[in-house]
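Note that this complex is displayed minus one protein chain, with the remaining chains in position.
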Amino acid sequence: MNNLQSLSFFYPELLLTLVILFAIIYDLLIDSSESGKVGWVLVFGLVLVAIAIWFQDSSKVTTLFTDAVVLDPFSTFFKLLIILATIFVSVVSLYSNELRDYRKGEYFYLLGIITFGLFMMVSSIDLIMVYVSIEIVSIMSFVLAGYLKKNTRSNEAALKYVVYGAFSSGIMLFGLSYIYGLTGSTNFFQIQQILASSGSESNSAILMAVVMILAGFGYKVSAVPFHFWTPDVYEGSPTTITAYLSIAPKAGAFAMMIRFFNQVLADGGAMSGLGYFSTTDLPWASLISLLAVLTMTVGNVVAIQQDNIKRMLAYSSIAHAGYMLLAMPVMSGDSIYAIMVYLVMYLFMNLGAFFVVITIKNKTDGETFDDYKGLGWEMPIVGITMTLFMVSLTGLPPTAGFIGKFYIFASLIQGGGSFYWLVVIGGVNSVVSLYYYLRVVKVMYFDGDRKDSLVSPPKVLTAMLLATAVPTMVLGIYWVPIAKWIKESLVFFIQTI
Amino acid sequence: MENSFILYSLLILFLPLLAFVIQIFFGKRLPREGDWVSIGAISITLILAITMFVKMLLVGDPEFKHEASIVWLDMGAFTISLGFLVDNITIIMLLIVALISTCTHIFSTEYLKGDIRYSRYFGYLGLFTFSMNGIVLANNLMSMYMFWELVGVSSYLLIGHWFEKDSAADASKKAFLTNRVGDIGFFIGIMLIYSAVGSFAFTDVFDGVASGMIAGTTLTFAGVGLFMGAMGKSSQFPLHIWLPDAMEGPTPVSALMHAATMVAAGVYLTVRIFPILTPDALLVVAYVGGFTALFAASIAITQTDIKKVLAYSTVSQLGYMILAVGTGVYTAAFFHLLTHAMFKANLFYGSGSVIHSMHHALHEKHDHETDPQDMHNMGGFKDKMPITYWSMLISTMAIAGVPLFSGFLSKDAILAGTLSFAQHHPEHLLLPLFGFGAALMTAFYMFRMIFLTFHGEPKMPELIDDIHESPKEMTGPIVLLGTLSVYIWYTLPNNLSPMSSYGWFNPKLDNHNFKGGLVHPIDSSVPGSISALEIAEHAHHAHHMAMYISIAVAAIGIFLSWFIYIKKGLSVNALAERAGFLYRWSFNKYYFDENYNKYLYQPTLRLADKVSWLDWELYDKYFINGFGRLTNWASKVTGKFDFDVIDQLLVDGTGKIANLIGRKFKGVQTGKLQNYVLYVAAGVIILMVIQSF
Amino acid sequence: MDYILSWLIWLPVIGMVAIAFIPRDKEVLIKQSAAVTTGLQFVLTLVLWNNFDSKDGSMQFKEWAEWIPSFNISYYLGVDGLSLPMVILTGMLFFIGVFVSWNIKKAVKGYFALFLLLNTGVMGVFLSLDFFLFYIFWEVMLLPMYFLIGMWGGPQREYAAIKFFLYTLFGSVLMLIGILGLYFSCGKTFDILELTRVAPEALSSIMWWGMSAIKVIWILLFIGFAIKVPVFPFHTWLPLAHVEAPTAVSVLLAGILLKLGVYGIIRVNYGLMPDGVYWFSYALAFLGLINVVWGGLCALAQKDLKKLVAYSSVNHMGYSLIGMAAVVAAGEAHGANLKAAQAGLGGAVFQMFNHGTISAMLFILVGVIYERAHHREIEGFGGLASQMPVYTGVTAVAFFAGLGLPGLSGFISEAMCFIGAFPVYKGIVIASTIGILLNAAYFLWAFQRIFFGELNEKYNDLPEINRLELFTVIPLLVVTLFLGIYPAPYLDIISSTMDTIIEHVVSMATYASM
Partner (left out) sequence: MDQLNNYLFISAILFSLGVFGVMTRRNGIAVLMGVELILNSANLNFVAFSRFGGMNLDGHIFGLIVIVLAAAEAAVALAIVINIYNNLNTINVDEASTMKE
């Protein structure tokens, strides 16, 4: 489909662009003290975009812009997910004390641009688009990570992020260049065709290239050993941005990774339920399995040592990336489904946990365990929701986190005996994770003095906590509609040449 | 008729329980702390028992037997029935229990007057009587086992009546645990039998054995297992250790339980299960019994505590009975059980009476140091306590086996059985030697006790004025039981000769048949065993010889005792010195307690400590928590690795090395060049890989 | 009657919500609400019992509702002779537990809310017929337990709580894997009854890593349950958790939560993997033996009374394991000895109940003395019998029940376990009869040290056990005594179901070479 025709299928993105432009202009018109209004503009705009996406008929899968991006239910699902995360984060950002002293207009439209980048990320089927979308997201993230200009930690986070980010995307680019060199194309499907028809003599080059590309993906989903930026950046960035980084780019990167592995390195047959069939005879499954195991183990194990809750959550997000990666090697429809389910569950519980961190930081200006002492008594709603999030992150029923893990484990077990060891390791890991998640609960309830006076956070924050807590709870008990929706979204564009 | 026996049995069983319940809940609030409730209940059971006994005599049928049972536990195929078996043995045993129990109740009203737990004491007596009757009435192994344990508990509670004393508390625990050792065997025996026969009821078990459902070694083991229960309860070697310690309980309790009834339960059990004991099992029984008889007697010789003497004497006498079962004359064992119950209970009452008055005397003198039970503090009480003295003397003569007294008859029957057994099995000559040896020692130490207590000069003259005869609540039972130690009660109405045990109890052998008497031995169910009649005839043939020997032996024992303690023909101390280690061994009960403590209890406790340490300090702390620690350690190391190795060493380190080398060569350029080359080399490798296609 | 099981499960949640709306300073009202809720639930369990048809060995009062169709998950409840006694026990102990915790001072509202949540979890596990539901309830118990121990417990409470949580979670993760393995290899269903029909055959043809799937899944599930039982070597959480937990929680932990393990093994492992039963039965009996001996020896060595009681649980649950293993006696290989199987399995199930009442009693009594003396060192007491005669009497009965005295319920179940297991595991049973002795030894020794001897002067004004405490102990005592004398009511409930289980295990076992 050529560029002009494509535009008619591209209206949600165009709408988003308009919203961003409007926000930029609006920001120029208003006073610094009112810059929060830009946030509402963004939120409102995003809602519109979401409606647009929701009513856009994506069931007829199609490629746009001469096969650069696709429109399919799979991308629609991720777009909605990303919008949801962005809306949550935007609203909370308005009430975060960290950002109080800064002009916020930029902040919000940068968020908007990231959203746009993520839209591209989840729908790109061309190496160029892959790189461009990753860069859009990354560059905006660098800025946002360093948004607290006067805060040296934020600066430091930004610096580390930018160096790591640029470096890994550079390496990825180098890897992409080899893929291009090997196949002469940047289009996923053509690459797949050529790889499938070529013999095994170029395997070593492919392997190297894919490892380099994995560096880029790994950096985005923060998989070990490309995760080193994560703790520092998460700790230093504004907490709202940390929350955002832990969800949205991760979701986008997963979407991208699924597409890449499923359409470039495999035969795309996963959707038909046939499971993974490698285009080349290289052991992608084992490679990703190894990555997944390393990721969750390192994430969980190192998280135990943390004293800073934000940093702990950073490691926890590494671990969760590991759980999701766990389902990747199966590459069956169910495993992708499981990852998608997990992402939904993860969105609520992880955002919720970060919102609690923000709430507490607003109150005590601290984010270490000591700052949480006795909090459960002082702020009952915060305490209870945090407990719920922690329990959910551990993966205990009846919470959303359990359902996510349940789907992941189920897809692995369905994948057959060769994946059982992954399940066992995943299970043991969740036991380990219990230790540090419960530490938060312990500190909140068991440590410190019980205070009789109650403190309540701002109403909007409370509402946001509930807005994440209620789904975390409810989805743990009844998730049929979500599962159904995801199931329907599990259609992505497959070009047969 | 049939119904009335069962009904009476039910009443006999449950009345004491009722008394127990009333005492426990309301005893303290009743007038006289409710002792009349217990006495009333027990008296009714005595009346009922006597009624049953009389009825039994009237029926006069040795085969007399009533059974009734209910299904207690029903799982479909697996069921347990509980029930009564009322036959002559049962009724006689019920009578013994009821009689001694009543006596004990009455005796106790005086003996325990003013005790702080007076009502509870009577309650426990009720509980005991209930459980003991339960054992007696049981028609199956399971319910017997259950009451068996309950008896153990009541014994525990009564021995520990004065639990403030550590020794009493220790003794009660020891009694229970030692019994439990035996009970393990009992239970294993039950399981062996049940898994083969599929029923617990005696009749089924006997039939099962007769039909060969269980035989050979298994049956032997089952028999020995059941016998282990008896060993525990009847305090047989090597489980005898608890009974002497049990004397820490109030003396009436010792009389009731640790002399007459409870300890006899073991004998009762072996009598009951006699038909299923294989010859091998019987040999085990015989040797254990025989050895215990001699062994305990040898300890009794040197004891100075009056109750300890009686305790060891009880152990020894129980050994006798067990020996009798083992040699096949099990009705003789039961007969001895009967006579022994009377005279030994009486001896305990007598000793209780003595201790009671000693206690009072010491109390008057405000002396709380002197041991009121030590015979070395007594002497010359004969005139002060004539009733006690004469009754005890009668009982002593009975136990020593002097003709005209009951013990003579029963002991003679046992010894005859033993002797005949040895005659037919010469390799087991040891058994009669055990028997006669024990008889000799019994005569000796019993008279030693009498002489030391009642004769000679008072050892503590300052007390003698305060020594008085006990009140009639105490002397009454003493007189009664003393009277019952005379032979005539056991041979009536058929026989008045003191030399023959033929009477209402024992049958007469007439023309290869049992005639008269209510307790006929029955044939063993074990196929191929010698018949009861043959055993009886063998014993009958040995009867005279055994009688002469036993009279001689008793006479020698009594004479020696008189010679040493009255005539002072031999110095006790000199004897003790000359006997040296023998004396010390005997006096220290062969160091059994010490050795058990050293080689059994302490190692067990140490093992427990070790296991607990292993469990908690090692397994849990290092293994289980080790996982946690490992994770933690891994966490630290990984965290460190993250920062130190990757960040500091690899990333910064390269720079540092570069700097270092740069400084060394005073030119940054050179240093960098070398690193440069390194990375170029890496790049070249990448290229070479690509060139490979 | 239609939704009685649902009522049983959700009633505590209603109570919890109600408590959530009561201001936290109205402590009495909170306690009363908890008492009313659990009381109602207890009454409901009795109603359930009354309407239960004991002749019917299958599931009764079934409730089914669609839940997650894509995974074939349903809300499926039912009760049979195996679960009914446990349900009654749960109702009773939670009701009593409210009164045991009447003197809780800290955060009353939170305590009772969590208490009721725990109640729902426990009840749910016993009544679920859907494996997924079962698992959810299983896990729901963990968090309240964590808080109850960690917040209201003794000095080492936090350590104990997290240890309990980690241990149990480890087991339940393995269980989850097992459940999923079953789901995918047995026709994608979580319905336990359906699995019971399908699994024995379906599993026998599957191999994983050269091992039969039966073995793999058996082990996974067994470890999950064994940690709850607790079976040696998964028992070390127990002494700690019991010791640190507040009295009421110890009561529930020992009284009900441990039973979940045995219940799970019988319901799930036995139902779904009869071949596994045959394969594992010796190991099961052997583990039982170790539990008996190890627990007994450890109890003997304890200086802390509560720890002693805790180890006694290890010891007592060993009997249950031994009895359970006897179910194979009904198979051809052991001469179709139905009697032994009935005795063993029945004994094991009876032992669950009896240990529930007896250990609950013991923990309450330990709590009583701790409340007064503020310590639990066995050596630190002495002579209390003269100071607190009623307490002594009650404790004596409880201890005697613990050591398996005839006339008290523990004896019957222990004897049944032994008798049942004996024909199959002679050596193991004979070895484990040493437990009879150890039981008596540690209880009597402790009893002597606490109650006998001269009264420790520190305690000559120690108050006697009060009415409230008596009220919590006496019902248990009565049940123990009643079932000890007349076990028929209990055995009536279970016997048909036991037959069903035995029949199922024996007939469904394919004796496939595993």
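Order of writing sets the labels: A, B and C. Residues in every chain begin at 1.
By our rule, contacts are C-beta pairs under 8 Å (C-beta built on N, C-alpha and C of every residue); 3 or more make two chains touch, one makes a residue touch a chain.
Quick caveat: nothing in here was measured; it's all calculated off a predicted structure.
Within the whole complex, the absent chain has one touching residue among A:L111, A:L127, A:V382 or A:V440, and that is A:L127.
Among A:Q305, A:S392 or A:S489, the one in contact with the hidden chain is A:Q305.
Of the candidate positions A:L16, A:M121, A:A158 or A:A243, contact with the hidden chain is made by A:A158. Shown as candidates are A:G112, A:G218 or A:P231; the residue that touches the absent chain is A:P231.
Of the listed positions A:Y26, A:F167 or A:W485, the one in contact with the omitted chain in the full complex is A:F167. Interface note: of A:V70, A:V143 or A:V440, the residue touching the hidden chain in the full complex is A:V143. By the touch rule set out above, chain A reaches the unshown chain at residues 127-128, 131-132, 135, 138-139, 142-143, 146, 149-150, 152-153, 155-160, 162-163, 166-167, 170-171, 173-174, 176-178, 180-181, 184-186, 231-232, 235-236, 302, 305, 311.
Keep in mind that, in the parts below, only the chains that are shown with their structure count from here on.
Chain contacts here are complete: no pair of chains fails to touch.
Set against the C-alpha centre of chain B, every other chain centre is closer than that of A.
Set against one another, B-C and A-B show the most C-beta pairs in contact at B-C. Centroid to centroid, with C-alpha atoms defining each point, chain A and chain C lie 43 Å apart.
Each chain gets one centre point, the mean of its Cα atoms, and the points for chain B and chain C are 35 Å apart. Counting partner chains per residue, chain B shows two or more touched chains at residues 628.
Contacts with at least two other chains are made by residues 166 of chain C.
Across the interface of their complex, chain B is touched by residues 166-167, 233, 236-237, 239-240, 294, 297-298, 300-302, 337-340, 342-343, 346, 383, 385-386, 393, 400, 405-407, 411-412, 415-416, 418-420, 422-423, 429-430, 433-434, 436-437, 440-441, 444-445, 448, 451-455, 486-488, 491, 495, 498-499 of chain C. Interface residues of chain B facing chain A in the complex, by the touch rule stated above, are 628, 631-632, 634-636, 638-639, 642, 646-647, 686, 689-690, 692-693. Within the complex, the chain C residues that touch chain A are 67-71, 106-107, 135-136, 139-140, 142-143, 146-147, 150-151, 157-158, 161-162, 165-166, 169-170, 173-174, 176-177, 180-181, 183-184, 208-209.
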